[in-house]
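A single protein chain has been omitted; all remaining protein chains appear in their positions.
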Amino acid sequence: MLLALAVLWEVLVRFKVAEIQFLPAPSEIATAAQDALAGGELLGRIAHTLGVTILGWGIASTIGVALGLLLGLSPLAYRYSMTSFEVTRAIPPITFVPAALLVFGFSLKMELVLVIYGGIWPVLINTIGGVRSIAPELRDVGRMLRLSRLETIRKVVFPAALPAILVGLRLALSLCLVLAIVAEMVGNPAGIGNGLISARQALQPALMFVYVIVAGLLGVALNAGLRASARALLPGNVVKDVAAP
Amino acid sequence: MANDPSYECRGLRADVGSRRGPRRLVLDDVSFEIAKGEFVSIMGRSGVGKTTLLRTLAGLHEASAGSVVRFDGQPVSGPPDGVSLVFQDYTSSLLPWRTVAKNVELPLEGRLPTEERRSRVAEALKMVGLADRSDAQPHELSGGMQQRVQIARALASQPAALLMDEPFGALDALTKADLEDQLLEIFAATGTTVVFVTHDIEEAVYLSDRVLVLDGTPAQIVAEIPVASPRPRTQMLTRESSEFLEARHRVHEVIFGT
Partner (left out) sequence: MTQRLRFDSLLGLFPLVLLLGAWQLLGDPESPFFPAPSSWWPALFKLGQGDKIIPAILDTVRTFGVGLLGATVLGVALGLSIGVSRTVGRAVGPTFEFARALPPAAIVPVASLLLGFDETMKVVVVVLAALWPILLNTSSGVQELNPVLLDTARSLRLSRRRTLFGVLVPSVMPAIVLGVRVATPIALVITLLVEYLTAVNGLGALVGDAQRTFQPAKVYALIVITGVLSLVVNSLVRSVEEAVRRRRVGERR
């Protein structure tokens, strides 16, 4: 199907059946991809975007899980702060781009801050949901077996909430990639996002398509990587939800 | 010393809160004693407060001020040492990410050396007839087997008292009969005190030395019926004996009023 579409597209553009200005044929895109790869520029940009995404996601996940466990376990903390989180979460992270630009300037710091900020939310919300939906019996089991508070969190609460947490981690990973690209497009002059904008300014539509496709492939690859590591690290019955598309 | 009770309740009151509305008094002035090594069933209509009573004995539910609840002479506040609880809902009380053996080992972790933990787990699993399934995941087992795992987990800490909340309520009749007999064997072998909540008259009479009947709102103990059938008991002979039939008749009378 994908192949058939590409062939159709090539034919249409080649024979000028459909003439849209700046629409490159797939063969032109392939040539542009080869050039970009040969120059090493493409790989460098991929490495940058991938690095920032994973680093930011890692930090966001740590903060999100820790805060989520606290809010999920302590009714007091939940009561006295949840609305604040709900309200703040409602503000689309994209709107913070200008604020981040003002405060941090055109820098890697700005990109990283944005990625971390956006990535925290799905992890936090899913962790809270996971912890709060644990069957009350399971909490009683922890008390009845006289596990300490720390033991209960480590051995009962965390594993029970893990499927929900993993869903949050997966959502966060896609979001972190998007935010990294946005930040690169408007702020930090590096990575795939910046590549897109430069290609646009140089009026190289074929190269733009290369970057768009690379961005899509990165998304697919990150997702697959997360699923594979979840499957490798966790027992089979926990990963059902993550393995689902 | 042997005459010291395992559990002692005097004037026990307990209320439960619901999300909407005020707290509701479910138990009022409940008093009884349970001797060490005794098997006592608590019966009553559903919603009467059996589970609240059991949770209070387990230290999971706090009794109202002025109530006396003692286990082994000590007032109960929080789950006491030496008491294990078996929940009705085995699916949500086993940890699905742990194997059978790891589930049974949970209460022993950090308390006993590895070698001793292993032998305790093996012993407990052998008692419930699951020695060969120790590496299985809970979801691979039938309901009856999962409930056995929960019982093994309760036994692993070698409890002085075993509290059971309608443990066989969700099982089919044949599995239930099997597990009842197994429980009687365990009871005979370990000499532990058992407090057993059920709404099945036959089951209560078959297993117990004594049946306590809760009734009313708030509930009180309205009858205490001893079961004279000798042990060891067997499904067929015991259920046909005159002692069994007489006790069953009396429990029926108390609950249904005829």
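Letters A and B mark the chains as written, and numbering starts fresh at 1 in each.
One rule holds in what follows: contacts are C-beta pairs under 8 Å (C-beta built on N, C-alpha and C of every residue); 3 or more make two chains touch, one makes a residue touch a chain.
On a predicted model such as this, the values are computed, not experimentally measured, just so you know.
Among the chains you can see, which ones touch the chain that has been omitted?
Answer for the hidden chain's contacts among shown chains: A.
Could you tell me which of A:M144, A:V186 or A:A230 touches the chain that is not displayed?
Spelled out, the listed residue whose C-beta touches the missing chain is A:V186.
From the list A:P98, A:P136 or A:G225, which touches the chain that is not on show?
Answer from the full complex: A:P98 touches the omitted chain.
Of the listed residues A:Q34, A:T83 or A:S133, which contacts the missing chain in the full complex?
Going through A:Q34, A:T83 or A:S133 one by one, A:T83 is the residue touching the chain not shown.
Given the full complex, what residues of chain A touch the hidden partner chain?
Given the touch definition above, chain A has residues 1-2, 5, 20-23, 78-88, 90-99, 101-103, 174, 177-178, 181-182, 185-186, 192-193, 196-197, 200, 205, 208-209, 211-212, 215-217, 219-220, 223, 245 touching the missing chain.
Definition applied: only the chains that are shown with their structure count from here on.
Please tell me the distance, in whole Å, between the geometric centres of chain A and chain B computed from their C-alpha atoms.
Averaging C-alpha atoms per chain gives centres 49 Å apart.
Contact residues on chain A for chain B in the complex?
Spelled out, the residues of chain A in touch with chain B are 135, 137-138, 140-141, 143-147, 151, 155-156, 159-160, 162, 234-238.
Touching chain A in the complex: which residues of chain B?
Of all residues in chain B, those touching chain A are 58-60, 78-79, 81, 84-85, 87, 89, 92-93, 95-97, 106-107, 109-110, 137, 139, 153, 157.
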